[in-house]
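Input: a single structure, listed below in structure tokens.
Heads up, one of the protein chains got dropped from this complex, but the rest are sitting where they should.
Chain IDs A and B follow the sequence of writing; residue 1 opens each chain.
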Amino acid sequence: MKRYVRSVAAMLLMAVAALVIAACGSSGSSSSSSSSASSSGAASTSAAGGKSGGTITWVEGTAPQSLDPGFDYTTQGAEINWIVYTGLVTYQHQNGIPGTSLIPGVATALPKISDGGKTYTVTLRKGLVFSNGKPVVASDFAYAVERAIKIPWGGSGQFITPVIVGGTAFSTGKAKTISGITANDSTGQITIHLTAPYGAFDNVLAEPSLGIIPKGIPFQNQPNNPPPGVGPYMVKNIVPNASFSVVKNPYWSKMNIPGIPAGHVDQINMKISANVASNAESVLNNSADVFDWADTIPGSLLPQIQSQASTRYRLVNLGGSVYYIFLNSQNKPFNNQLAREAVVTGLNQDAMSRLGSGTLTPACFFLPPAIPGHPTSASCPYGTPGLGNLAKAKQLVQQSGMAGQPVTVWSQERAPRQQWMTYYTQFLNQIGFKATQKLISDPTYFTTIGQLKLHPQTGFLDWNQDFPNPVDFYGVLLDGHAILPTNNENVGEVNDPYINAQVAKLGQVPTVQLQHNSAAWQAVDEYVAKKAYVATFGYQRFPEFVSNRINFNSLVFQSVYGWDLTSFQLK
Amino acid sequence: MATTSASGTEFSAGLNAGFEADEELPPGLGPWRLAWRRLRRNHVALFFGGLFLLIVVMCALAPVYASDVAHTGPNVGNITGTVTVGGHPENIVSLTGIPIGPTYHSRYFFGADANGRDTAVRLLYGGRNSLEIGFIATIITMVLAMIVGIIAGYHRGIADGLISRGMDIIWAFPAVLLGVTLGTVLAVGGIGPIHGNNLFVPAFVIGIVYIPYVGKPVRAQVLQMREREFIDAARQQGLSHTRIMFSEILPNLASTVIVFIPLILANAILLEAALSYLGVGVQPPNPSWGNMISDGISTIPAAFHNVLVPGVMLVLCVMSINIFGDGLRDALDPRAKVRIAH
Partner (left out) sequence: MTRFIVRRLLGMIVVMLIISIITFLLLAAIPNGNPAYRLAGRTATAAEIHDIEVKYGFNKPIYVQYVRTMKNIFTGQAYSYTQGFNVLDELRAGLPATLSLAIGAGVIWLVISIIVGTLAAVRAGRYTDRVLTVLSMAGVSFPPFFLGAVLLYFLGYKAGIFPLGGYVKFTSNPWQWFVHLVLPWATLSVLFIGFYSRVLRSNILDTSSEDYVRAARAKGLSERQVLFRHILRNSLLPIISLWGLDLAQVIGGGAILTESVYNLHGVGQLAADSIGKLDVVPILVVVIFTAFAVVLLAAVIDIVYAYLDPRIRLA
């Protein structure tokens, strides 16, 4: 008996020791809150009716690539960082189309544009400090641009490096600074010279990646410890891919930049969990407060949400994103116009919508509604989107002579994107192709299909606006000059002289002007639909879904970036 | 067991208690007849063996069910269609994407999945894929493990050193981690001319992962066996090494092999499910129990049948193999008499 007891005791002792180690190991790192959102802190009632202060929990299915604005190029990162890193200009904190208008950020006014659209001049506000207390100077902006080029930020190859004079030379190390940017620390004046007029450059300046940061932060992605910024909130306690917190910037109240609210809640705890269904369940039962808008609420939960939480749930078409299927126009079988038409003609958008929990608005045009140039009056060239005309599609495939051609359908893994491509693969087989589905894990999907040598035939793509200008869609995704050997975004290898010429010409028109006259872009968009270069299958309506502790009516759901953190408020 | 921790240790210990071949036989009965006698008395094991056979037959008949009963295929979806239940047409998939639950009629007996495909049909086809992969993987494991185990045990020396270290290496990887890594590599690139979508890819991955679990005990047994008289005798007769390995050693490993087959099969099916769940096993749209569960998780909670149906089937199948295998081990294990006498 004695021996037996000893052996068990020895094992238990080992176990206890290990438990102690486990518990102690955790004490050193940052503390993340418990799963329930019971913590509320000291919340005081404000004049507006809601409270100010308190802590809320936000659940999200996909982690930001990084919270360092110099690297991140995801909607999950931008929705946080546009609040944390205010740029020279920024967007209005408002719902709907007003949210696409620019206002001055850390600059005193919107940029003065001269030299035929090639020179931008702004002046920095006085008395700005970073969230670490350090004063802001004009040359910090130049540093932010240098950093975004060097790391590089995911959008730099498109929007910064080739656009600013000296950007390429700096990127390749041929120059020590960017010759096209001059900054005067004593007057606060910043001048930016562009290589060619770029109508959307105002919008580029609003990107969080060009938000102002202090000099000296290494030219390297800092995912655990992103740089200080100028904004109502700042990020801390980052555990990559798991959690982070957004807290009030103690220096913000002294600065008071007009148009940028100070925010209500003291702290937002972000929790990342790939199980979107349980995220939605936890918001439904109020153990978490905010559901990330970029995640799709599983359709199976919608009936319950509609019956139990109708006062804190709605679907909103932000109008800035498009879901589409690329059709490789350089390779068989979709180099054939009739084969592409067959896809557009027969595609059952109703089915796609059901797979997307009923959140898709049927569509046939590439540009979504909030982007100037979206055809509002034209009718769809190949029939109104709906159930699709399968018989006609079969006939078109026969006519095209491409029947029986093998097709690989490239597909992401996460729901409902995988299910969309599963349906699409079956559809291609129905109309006469020999299609197989190829699944690539989400984080590597775009770099995989971005390799030109694979010449992907067809598959899923989506695009969410960087800014409300069609050049963000056409210049990146359908311009012949955008076909690259690696990280190719023009996956369908669309290289049409008309589109290329229009992108070059219309890309110079400032965004502000487009809001009044976008007929030329509209013609391009109708042309693309007619040529069936892409099969657009819907504009996503995104969920605004919060717990019953949040003041639902005061929420701002911004058109470019989604949630406006400064509008979160406890009842 | 091997699904989470996949610890190699689980098997080794279970087997060390097994097969030193000295057996006292009642006169007139061969070891196989004796084993069969013992197995026949174990009704629980026989019942679950029968259940497993039933599952295999059902899955084998999947095409018959699909064409004659359900009138659809495993990859045929009908998202915007309707099915008549109790005289009323009902959406197969609702406007917000909720698939219909079990109808218990010929069409959509177990309901539909998110893509409007018949869950019952996919269950049977998925079972076919899962079982096929399980069997192929088991064959790969058994054949390769026997080869390396016999060579290592018989030749000893350098060959043994290399093979044993090689098996240590596979062993030190957690099975799921190794499977997922291999699966990720091969799902993108395929194996030479074999496309990444081919069922052979996951079967190959799984087959490799389990080699040491069989190879180590085989090696140990051969090491012991080569010191025995009948091998000496064969050597003195001038038989070649190959001949000895095949005609003298191999037959004596039969009971080990038979006991291992259900064990590896059960674990291969579980690992296949895990790999498919993680997206590196059977590639969609082809069903397997693992990827059906994985797909079904996105339709929880309104369509829980999409997780429950393949999950229960998977558990039943693996459990019946395990229980039958356990009975088989009892029957072949010479010490089983201890158990009966106790």
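As a convention for this text, a residue touches a chain if its C-beta (ideal position, glycine included) is under 8 Å from a C-beta of that chain, and two chains touch if they have at least 3 such contacts.
From a predicted model like this one, the values you see are computed outputs, not experimental measurements.
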Next on the checklist: Can you list the shown chains that the omitted chain is in contact with?
Outcome noted: A, B
Item to check | Residue, one of A:W58, A:F71, A:Y85 or A:Y424, that touches the chain absent here | outcome: A:F71
Checklist entry - With respect to the chain omitted from the figure, which of A:N241, A:Q306 or A:T384 is a touching residue? => result A:N241
Checklist outcome for this item: Touch rule applied to subunit A and the missing chain gives residues 1, 3-4, 6-8, 10-12, 14-15, 18-19, 21-23, 25-27, 29, 31-36, 65-66, 68, 71, 73, 152-159, 161-162, 168, 171-173, 220-224, 239-243, 271, 273-275, 278, 281-282, 285, 287, 441-444, 446-448, 450-451, 476, 484-487, 489
Item to check | Residues of subunit B (touch criterion as defined above) contacting the omitted chain | outcome: 1, 3-10, 13-14, 16-17, 44, 165, 168-169, 172-174, 176-177, 180-182, 184-185, 188-189, 266, 270, 273-274, 277-278, 290, 293-294, 297, 300-301, 304, 307-308, 311, 314-315, 318-319, 322-323, 326, 335, 338-340, 342
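FYI, only the chains that are shown with their structure count from here on.
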Checklist entry - Just how far, in Å, is the C-alpha centre of subunit B from the one of subunit A? => result 43
Checklist outcome for this item: The subunit A residues in contact with subunit B across the complex are 275-277, 281, 298-303, 348, 350-351, 353-358, 387, 411, 413, 415-416, 418-419, 422-423, 425-426, 436-441, 448
Checklist entry - So in the complex, which bits of subunit B are touching subunit A? => result 75-77, 79-80, 93-98, 114-116, 184, 187-188, 196-197, 279, 283-285, 295, 297-303
